[in-house]
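Yeah, one chain of the complex is gone here, protein chain that is, but the others are all in their spots.
Just so it is clear, A and B label the chains in written order, and each chain counts residues from 1 on its own.
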Amino acid sequence: MTTDADTADVRPAWRAHGTSRRSTHVLRLRACAALVTVTVLAVLLVPPLVQLDQQAVDLAAKLEPPSWAHPFGTDDVGRDLLLRCVYGLRVSLLVGVVAALTATVIGTAVGAAAGALGGWADRLVMRLVDTLSSVPHLLLGIFIVAMFRPGVWPVVISVALTHWLSTARIVRAEVLSLRSRPFIDAAVSGGASRWRVTVRHLLPGVLPQAGLAAVLMVPHAMWHESALSFLGLGLPTHTASLGTLIQGARGSLLAGQWWPTLFPGLFLIVPTLAVAGLAGAWRERINPRRRSELML
Amino acid sequence: MTPAPLLAVRDLSVRFLLPGGRRVDAVSDASFDVAPGECLALVGESGCGKSVLASALLGLLPANARTAGHAHLGDLDLLTADERTLARTVRGRRVGLVPQSPAAHLTPVRTIRSHIEETVARLTGVRGRAARRKAAEQASLRAEFPLDHLDRHPHELSGGLAQRAVTALALIGGAPLLLADEPTTGLDRDLVDRTVDELRRHVDDGHALLMITHDLAAAERIADRVAVMYAGRIVELTDAAAFFGSPGPRHPYSRGLLEALPERSFTPVPGLPPELGSLPDGCAFAPRCDRATDACGALPPFADSVACHHPVTAPADASHATRTPEDTRA
Partner (left out) sequence: MLELRAVTAGYDRRAPVVRDAHLTVTPGEAVGLLGPSGCGKSTLARVAALLHRPDAGEVVLDGTPVRGFRHRAPREQRTAIGVVFQQPRLAADPRLRLADLIAEPLRATGRRASAAERVRELADTVGLTPDLLGRRPHEVSDGQLQRACLARALSLEPRWLVCDEMTAMLDASTTAALVRVVEDYRASTGAGLLSVGHDRTLLNRWCDRTLPWEAVTAG
């Protein structure tokens, strides 16, 4: 008597199929996670822990190339660029996260309401969304900031009000596709109210998509802020943000000094790619097809 | 004697590794042959591992799967062949797949003609527009797909015609082995009969067919031999005429499955099948079996067409066992 699968044979030799692809996948994921962690830690911890003044002007050391004392070099009034970049990223990230969250909340609410109500309410709201979408984002953003004095909050409002449209469209489409599923029929038949169907069955099904859209929107919002600041319409020039840094460095780039443009630019691009990488991995995770990978 | 098998599967096992060190034994030690001009029906309830077996034969398992054993198609082992070989020389050319849902298998925005012509170009190397068109029409006729429907899109076809379209696609590469994965799910009885009869015609033309299904009536109509799968194992592999007619199935599970049909006694097999993630050491059917004894604590070897310690043996015994209240309304 034996408990093993085979009675007489040796244990079967198990073979794997196509595992190599996963290992680089994990590596990329870890790299992205590490970059995002470093960025967030730098932004959160450096300003309170490092008692250095980012605004400290040292005219004797202006526009110095990268060195041990100033790893990223200095700008045209001798401020340390590494410190400026960290502070700039702090502002950009704040604008990005707050704006993306606001836009997601607005977009989800509008999209879910349109999808769940249907009929003329849906048509009205979606035509409004289409109309607003047909205006270029930046133009609309400029129009909004122009109504306020320069500062962080007008920029947040401008970015939020221009970015909820895509979320609303995604959420509405998702709600519409969920709404016709038999499990919604089953809930209705089980006596669930309209509110319960929306809150318990439709919204939870939509939230992963909305969350993903929110994550992807953070870098987008940061770029939008940079663009506004680059145009001189965003933050006041003395407030370091990645956009104002790049804008301020335009002159020195023409004079052959590359570092004041390159490093803020990298600070913008690298976290963007890292966040996008994480979001992509998450999208793969919540994909229901992957969940049924077992095929059982 | 039966002709030499086209597909010879020996001790095929598939398991999935799950996060947390758990594992699921989806297929355990499956062995069977399929010969040219023969149809083997693999029957069992949903979740018993039969679709996993089909995916393993096509090399379409996910990355967390592990396989053991062999599946020889001629001199090629389907389980050890690399993806390149499978893609270039096996799928479509040596194994044709008749899928479960024709609607999902066809691209909705393209006509049937463009599907067929593309497959003709990929698999047969026919050059030139006119030649390809002609080859596509011949391919359609082989599956009895009406030529005047070739320029339609998938959603404009009835379920039966869509099924013929995907069968035409499966036949184009001249694959000697056809693999049909639940080809009749969701079809009406008439359509099931027609689909199955068409598949049978291709078997009679010399194709070997492995049909995976939970529809016993469809299996009865088409199969030469029947393999019954339970909890990842083939528990009975026998001649279809003997299985559906006299003396009937020998494994208690097969017998119960057949008796559950509405045209027979319509009584379910009591209980639920075991989890593939925590199979017992012995016979997996023992907890649901009225013939189980202490001997069933050990895994029954597959011998004489059945894997059971207490098979329903002689024809005389079998006819006695089927003397349940038969319904005559069917």
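Couple of notes before you dig in:
One rule holds in what follows: a residue touches a chain if its C-beta (ideal position, glycine included) is under 8 Å from a C-beta of that chain, and two chains touch if they have at least 3 such contacts.
For clarity, every value in this text was computed on a predicted model and none was experimentally measured.
Only one residue from B:239, B:263 or B:281 touches the chain missing from this view: B:263. Taking the complete complex into account, B:214 is the one of B:10, B:214 or B:291 that touches the chain left out. Contact with the omitted chain, checked across B:206, B:271 or B:301, is made by B:271. The residue from A:42, A:192 or A:262 that touches the chain not shown here is A:192.
Interface residues of chain A with the unshown chain, by the touch rule above, are 181-183, 185-194, 196-197, 201, 204-205, 288, 291-292, 296. Of the residues in chain B, those that touch the hidden partner chain are 44-47, 158-159, 185-191, 214, 216, 256-258, 260-263, 266-269, 271-273, 327, 329-330.
As a convention for this text, only the chains that are shown with their structure count from here on.
Between chain A and chain B the centroid-to-centroid distance comes to 47 Å (mean Cα coordinates, whole Å). Chain A contributes residues 1-3, 5-7, 9, 12-19, 21-22, 293-296 to its touches with chain B in the complex. Interface residues of chain B, counted against chain A in their complex, comprise 11, 13, 15-16, 18, 24, 26, 28-29, 47, 49, 51-52, 55, 59, 61-69, 79-80, 83, 276, 281, 298-299, 301.
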